[in-house]
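Here's the structure we're looking at; comments come further down.
In this view, the complex is presented without one of its protein chains, the others remaining in place.
Per-chain numbering from 1; labels A, B and C assigned in written order.
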């Protein structure tokens, strides 16, 4: 047995699962043990002395997976969606105060996206003006993106807490839609363009200077470094952690 | 007498006039002769053997100025606004087929803005997608900016001529305004931010690649190099020229 | 038989060949006829009444391919490398003044890259300053990239023709390398970063304004739209054309 963190993967036959296995195998401090997909037994993780399991599966399957992993003292890094407050409460209950298992559930494993949001939140109270621009491929159904909406909400909350009012805006005439969508008072613009994948800019401005935080994701595998960060850190964080940022000591 | 183009300035006491005089004096191939403002006589240009006069004055004054300059065989470079088709026709009539005088009238002397529009027009037919983003200080009254509106119209016309349909866009749900304003089928987004002056991006995209043309104007004197270009070129272009781009051999 | 341009592909089993076939099949005005790879006969193109053949093969094979295509009155769109002046002369000789065949040979089929270079060349004489920044993945062996080097040379030539001297630069103290590489007097900077593919910015500046032309290529298939452009245009351009820009009426 090697010295890396013994890491297994759920949903190992899918595209995402395969990218995670590749990432684990390429990491110097982790070791791939076993992949489990439909038809395989979760018991394989126990038999292979797996320490952390990564679950990017389906809302229908993830709760049963977590029950098994917690019962067997195995940590979990979860990118599966569909976690309601009720589901989170159930996971907390299962974990109890057993110091053996840690569970990380995160909606976004792209480190750059998580940092973007955090920095936007930190910067918000220092600038008179702020707007958010998100740019995506033209096949996206929603505008603005979920990440842009959340970013705008975090910024709006930070501004409100600091006692800042609306960004200055003297627009008095114009075309409908030119000034973007209004999310809690923060303007959000959605660009759709062939040749793009997923990109976001937060622009802050005050007298004579601007600060721009830009995140570009050009590869559907950009979640892999965030998953590996979770694998490395979850062993020292018993209980439930929601959101990758809490493992990042920002 | 030096060897530079003998250049006079109308509206020489204003901010704009002073910036132009400074520009002329700094240019190695032009020579400042005389400035004329309210109360001064246009005859000063004749007496000083001025070859080109720059007019950034007022719609109320500019036609009288042009009549005098044309009658005296002096070239004019004009940034004054308010030229209707009727006024342009009158200028053409005054010029007649006299090869002595050239008149340049341009709505925009920022070379970067003129090139941006021209390149956008040239690129338009080669890309599936295009959007325009303009970014200005928060004291601007109109959204989108006139330049962004014109740019979008030029792009739309070039796409139509090439037989291109609408840019692809699968947006089916979203917030009002997120996708910007619609100018002849081209989406235009207006950002207003403290710390900005006047900026514009045209984004083109096709399979796997994007092309972005960005113009940043951070100084109200950014029209000076374009005025000097006009001063240099108008002597060899008798008749009326509308738009700086026609002197640029693009 | 459909109505699209009957298009065949050489090197049809490779990654590039497959991407081209996909592109042809997706285009509304082209029709895929047949792919030829090692072991197949070039005669297949004749038998399938192919009008244009795309050749992204190997310097060892391309000359024989071209001889056959020209002899059979089939147009060629060629991305294969290794064309010396001698080889180009041979192709011209084979083409003779036969109006039946057109051959396009291009080093770069990314439309955005071709336009970037063309616009940079056009803009060069209007700005005091210019620098080139190219950004690539960290596995690239050469710095600067070939495209950045060529872009800088084109800019330098356009500046020289317009009588412009060096860009202003008061740097008197500093660290070695900070100001980039010198290509014919134009500064070129090479950034290498995980998460990038192939990107380039040309920055022009004059008093109070800057113009930036940026090209982002994030997909190895970004040559496909340029190949399709070649397929559409080569039928009306008998003889040899070197460089995609000559089919673009810029």
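The definition used in the following text is that a residue touches a chain if its C-beta (ideal position, glycine included) is under 8 Å from a C-beta of that chain, and two chains touch if they have at least 3 such contacts.
Being a predicted model, the structure only gives us computed values, none of them experimental.
Trainee: Going by the stated contact criterion, tell me the shown chains that border the hidden chain.
Mentor: In the entire complex, chains touched by the missing one are A, B, C.
Trainee: For the chain not shown, which residue from A:46, A:61, A:88 or A:211 touches it across the whole complex?
Mentor: Spelled out, the listed residue whose C-beta touches the missing chain is A:211.
Trainee: Touch as defined at the start, partner being the missing chain; which of C:31, C:44 or C:128 qualifies?
Mentor: C:128
Trainee: Touching the hidden chain in the full complex, which residues of chain B are there? Just list them.
Mentor: On the side of chain B, residues 195, 197, 216, 218-219, 222 touch the unshown chain.
Trainee: For chain C, which residues reach the chain that was dropped from this view?
Mentor: On the chain C side, contact with the omitted chain comes from 127-131, 133, 135, 138-144, 167-183, 187-196, 203-210.
Trainee: In terms of residues, what is the contact footprint of the unshown chain on chain A?
Mentor: Counting only chain A, the missing chain is touched by 23, 110-113, 115-116, 119, 122-123, 126-127, 204, 206-222, 224-225, 229, 248, 250.
In this section, only the chains that are shown with their structure count from here on.
Trainee: Count the residue numbers both chain A and chain B use at their shared interface, divide by all numbers used there, and answer same if that is over half, different if under half.
Mentor: Shared-number fraction above one half, so same.
Trainee: State the chain with the largest centre-to-centre distance from chain A, centres being mean CA positions.
Mentor: B
Trainee: Taking the mean of the C-alpha atoms as each chain's centre, how many Å separate chain B from chain C?
Mentor: Chain centroid spacing, chain B to chain C, equals 33 Å.
Trainee: Indicate the whole-number Å distance between the mean C-alpha point of chain A and the mean C-alpha point of chain C.
Mentor: About 38 Å, centre to centre.
Trainee: Give me the residue numbers in chain A that touch at least two other chains, ranges are fine.
Mentor: As it turns out, chain A has residues touching two or more other chains at 195.
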